[in-house]
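Just one protein chain is left out here, and the rest sit where they should.
Entry: chain A
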Amino acid sequence: MSQKLNSAVNEFNQEMKPVSLWADAWKRLRRNKMALVSLWVVGFYALVALAAPFLPLHDYRTQTLSHTNLRPSFKPAGQIALEAVEAQVILLQERVDAGVESLKPNLERTLLEVESLKAALVNDPASKNVYIFGTDYLGRDMLAKTIYGARISMMVGLIGTLTAVLVGVIIGAISGYIGGWLDNLLMRFVDIMYGLPYMLIVIILMALFRKEGQSSIVILFVGIALVSWLTIARVVRGQIISLKNSEFVEAARSMGAGTGRIIFRHLLPNALGVIIIFTSLSLPSFIMSESFLSFLGLGVSAPLSSWGSLVSEGANTMELYPWQLLAPAIEMTIFLFCMNFLGDGLRDALDPQSKNRT
């Protein structure tokens, strides 16, 4: 590959300017429409998640008990609540007219509710709130909830991926460069870890070390990161082994570079492509693992919420209030979708085998 970089003609006899791997990859990525759109979407998600405290959102913890389970709408909440209750009045009136006497107290109570909501429309500033994603069973804004859930999910994904990459790269590099018994030992260990049903181990960890009513997010990190560095370690090791006997490493060594310098300055930059591909593909899988655990009730616990726990909450009420399921589900699916496209796009762009082919 290093030879090809300096030549002015590629294997198809096409004239070419020498370009850096990154410029070349960027050029290829830009040509991939889906990946580019995905990049924008992911960027938008990241921006919203980062800027969430400064955005004009309703507080995601504030409970407005007169505005529970409102449907998504651009109209002010007071009006939506009123419409919902008035519809209930009509329903009850019909039943009472049909002779169901036992519902009479209900009807009277609902009529009172209508009056108080009408008064609130004027007096209560909260009735001017607009909930474009609707509200949940405690009258909390679904938009704010899903954005804050996205923050947690994305944070777990990011930290998990970074830990995995860091540990995996270091172990893979050492194992590949030093070789011998150390390599043997580390790789046997990785083999055995591969044989373990890792999700089950994470579930055991969560079950055992999670404290009731306390945020267990740290254990979640540890649990997921503990088992996720294996793949990257193997990949990096392979890259290092294939490169460690090449001339440029020998040159560096002959000039007196130490082991650490050779690994980090000369070998790892060559493995950066695979590391980036791995990172972008494992971020969505981390988010999936976290949400999977949260969905089962073994992940982040209240008051924190993530996409997984929001979907699980929404699934309980989907028959009557489907938006409580749909809002986090669709939001999450779009993000994972785009991450997968972006990962695929990066892989195509950075794959050295497809380099310089037009």
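In the analysis below, a contact is a pair of C-beta atoms (placed from the backbone, for glycine too) under 8 Å apart; a residue touches a chain by one contact, two chains touch by 3 or more; residues count from 1.
The rule is simple: contacts and distances are computed from a predicted model.
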Among "TonB-dependent receptor plug domain-containing protein", "Oligopeptide transport system permease protein OppB", "Unannotated protein" or "ABC transporter substrate-binding protein", the omitted chain is listed in UniProt as "Oligopeptide transport system permease protein OppB"
Among A:49, A:165 or A:311, the residue in touch with the chain that has been omitted:
A:311
Tell me which residue among A:236, A:336 or A:349 touches the hidden chain in the full complex.
A:336
What residue numbers in chain A mark contact with the hidden partner chain?
192, 195-197, 199-201, 203-209, 211, 284, 288, 291-292, 295-298, 308, 311-312, 314-315, 318-319, 322, 325, 329, 332-333, 336-337, 339-341
